[in-house]
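Input: a single structure, listed below in structure tokens.
Yeah, one chain of the complex is gone here, protein chain that is, but the others are all in their spots.
Moving on, here comes chain A:
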Amino acid sequence: MIAPAMAFFVVFAIIPLAVAVYLSFTQWDAISDPTFVGLANWTSVLGDPVTIRSLWLTLQIIVVSWLVQTPISILLGAWTAGQQRNRAVLGAVFFLPLIFSSAAIAIAFKAILDPNFGLSASLGLPFLKQDWLGNQQLVLYVVIFIIAWQFVPFHTLLYQGGVRQIPASLYEAASIDGAGRVQQFFRITLPQLRYTVVTSSTLMVVGSLTYFDVIFVLTGGVPSNGTKILPILMYVTGFSANEFGPASVMAMILVVIGLVLALLLTKLSGFTKMTSQQEGA
């Protein structure tokens, strides 16, 4: 009875990869049939500085997003794992961004950040009155902020679950030994969360390829160079410029990046051993 699931999976997830390989060796404009062009797309895409810049930008967004989201999520997760009444109430608000779609979040922030009639214009703070989305230097950080706004709640949930698994006896022992709150956090909470850090980081890094929606909507479908991460560049090359051959090469690069990242994180961290190790805590 595996057959139906296997059929869907193969036809709509695996075969597309093969078709992408095929298309990467052709010239196709979505109107006429694809014609074989050999390695031409590969050499042109891999030799194009635009691709390299886009890869660099993708890497930047992945790394900076991780650096921003992880500490915030750990701290919020540890804090909301507590049980005071105000934490439950604040916690309910913390998780609200989870209910919005990427498109909704991007559209809302586009309105909020408008330099002329957005929220920032009404706050009365001069440095907030900027063209957040038009400024090439700023826009990357704005995108990273919005992505953090959207995804920190999810990772907070993971860390909250992790913190709640930590046996109370550890904290009791530590406080008998006179360890303060900060010490307890660094000596107990953080080391105990190491497997949650791995899970969360894996999801964050692999998931960062999905920042497409937010960037696409935020930049009105005509992304500037400051936001052209690889998935965006692929979309623009394919669906705007009708050059599906080169776009397929970029798709293959995405697949390779996805697989390498997943493998690397799994190997580096012993992700598969996670459950069994936690049992022993």
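Just so we're on the same page, a contact is a pair of C-beta atoms (placed from the backbone, for glycine too) under 8 Å apart; a residue touches a chain by one contact, two chains touch by 3 or more; residues count from 1.
By definition in this document, contacts and distances are computed from a predicted model.
You can't see one chain of this complex, but its UniProt record names it "Carbohydrate ABC transporter permease", from the set "Nucleoside-binding protein", "propane 2-monooxygenase", "G3E family GTPase" or "Carbohydrate ABC transporter permease". Only one of the listed residues, A:136, A:175 or A:225, touches the absent chain: A:175. Of the listed positions A:40, A:59, A:107 or A:138, the one in contact with the omitted chain in the full complex is A:107. Interface residues of chain A facing the missing partner chain: 1-2, 4-6, 8-9, 11-20, 23, 28, 30, 72, 75-76, 78-85, 87-90, 92-104, 107-112, 116-119, 121-123, 149, 152-154, 157-158, 160-162, 164-169, 171-172, 175, 181, 184, 199, 203, 206, 209-210, 212-213, 216-217, 231, 234-235, 238-239, 244, 247-248, 251-252, 254-255, 257-259, 261-263, 274-275, 278.
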